[in-house]
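Only one protein chain is missing; all other protein chains are in place.
For subunit A:
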Amino acid sequence: MRLTHLFFLLIFLMFSSCKEQKPQLIKIEGQQIQITDSISFNEEIESFIKPFREHIDSDLDSVLAYSPDTYTKDDTELNTAIGNLMVGIMFSEGNPVFRKRTEANIDIVVLNRGGIRAAIPKGSITERTAYKVMPFENKIVVAGLKGDKIYDIVEYLVTRKQAHPILGLKIILDKGYNLIESSINGEQIDKNKTYYVATSDYLYNGGDNMTFFKPNESYENLDYKIRNAMIDYLKKVDTINPKRDDRFIRK
């Protein structure tokens, strides 16, 4: 009996002395491994993805409308056909939703030039085109802004000298990019009136330094992605006809 006890005690002591030797961290090695085409595909994973990819591809590649030309955000100065098309879509698809909720109409649309991520090429327009032009999940939101805030928008657009797409607003500059006149739907901007300005939630939250949307008189998130508005519009039209016009020009 005693011997057994001694035996257990010995084993226990041996073990507890080991246990005290807590693992010590002696070395750390860190690196980033690039996943390039030198690594082969895992066949099991690849065959799992394939049917999903094919389904999406067949969907995205179905033709929604036709484009008579190639349109890019660099085509022209201050306003572009593709930009005008985009804000036009935000208005035509977004306004019915906004009107239903608020019984008011969108007066102005403001988008950012940088938000147009790809050209619309001549020929077939597919859902994939919409994903390329508008890959972000940005939604249409509408802010109620007093007229003095609209002047902030005008000033922003004048100083940036970029083809940030607008609708409802008209801005005329002289040759030296100085403001000659600005108006909303043919009327002078009323400092005390509330205008409904549609934009993306990205810009509403200060994206591209557009800090004029907050504070505001009202805010409505239409829960309507700009890309989905684009797809809905393209399903309705046969051939798109975007035009550059005189909404924001130099003369």
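Note that contacts are C-beta pairs under 8 Å (C-beta built on N, C-alpha and C of every residue); 3 or more make two chains touch, one makes a residue touch a chain; residues count from 1.
As a convention for this text, contacts and distances are computed from a predicted model.
Trainee: Write down which listed name, "Bifunctional metallophosphatase/5'-nucleotidase", "Nitrogenase protein alpha chain", "NADH-quinone oxidoreductase subunit H" or "Phosphate ABC transporter ATP-binding protein", is the UniProt protein name of the chain that is not shown.
Mentor: "Bifunctional metallophosphatase/5'-nucleotidase"
Trainee: Which of these touches the unseen chain: A:Glu44, A:Glu103, A:Glu187 or A:Asp238?
Mentor: Of the candidates A:Glu44, A:Glu103, A:Glu187 or A:Asp238, A:Glu44 is in touch with the missing chain.
Trainee: Which of these, A:Thr36, A:Asn178 or A:Asn192, touches the one chain of the complex that we don't see?
Mentor: Counting the whole complex, the residue in contact with the absent chain is A:Thr36.
Trainee: One chain isn't shown here. Among A:Arg53, A:Arg101 or A:Lys193, which residue touches it?
Mentor: Only one of A:Arg53, A:Arg101 or A:Lys193 touches the chain omitted from view, namely A:Arg53.
Trainee: Determine which one of A:Gln21, A:Asn178 or A:Thr239 touches the chain that has been left out.
Mentor: Among A:Gln21, A:Asn178 or A:Thr239, only A:Gln21 touches the chain that is not shown.
Trainee: What does the interface between subunit A and the hidden chain look like in terms of residue numbers?
Mentor: Where subunit A meets the chain not shown: residues 8, 11-12, 14-16, 18-19, 21-37, 39-46, 48-49, 52-53, 55-56, 59-60, 131, 135, 137, 201, 205, 221.
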